[in-house]
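Removed from the display is one protein chain of the complex; every other protein chain stays in position.
Presenting chain A:
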């Protein structure tokens, strides 16, 4: 009965300070806290950017949104940035209704999000981030 969500990392050699995570499944109150812990665990001290690939995330309830916002707070607190990629129509709708689109850099695909970070060297690779 409970939903399942899985987490995969896609390290990119050209972006050592970027944590790239792909969420798959359904993110809801039964698994959101677990997901947050796992994501926080994966977030290293020198990570300055977080890319969340949500293309395989089929559902996200209000608790899930809290977790996405918590991750955003974590990365922005260290001067970093967060982008979400691959929002399906339903997730995009949730992001629009709640106004979350203003808080995340929304990219069509993970590749787009990666390309954008590569093009903006200040967001990554810089040895001394603000």
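Rule of thumb we're sticking to: a contact is a pair of C-beta atoms (placed from the backbone, for glycine too) under 8 Å apart; a residue touches a chain by one contact, two chains touch by 3 or more; residues count from 1.
Everything that follows uses one rule, which is that contacts and distances are computed from a predicted model.
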Should one name the undisplayed chain from "Two-component system, chemotaxis family, response regulator CheY", "PAS domain-containing protein", "Signal peptidase I" or "ABC transporter permease" using UniProt, the answer is "PAS domain-containing protein"
Given A:69, A:92 or A:105, the correct residue touching the omitted chain is A:69
Contacts from chain A to the absent chain lie at residues 1, 3, 26, 28-29, 58-59, 61-63, 65-66, 69-70, 73, 90, 93-94, 97-100, 102-103
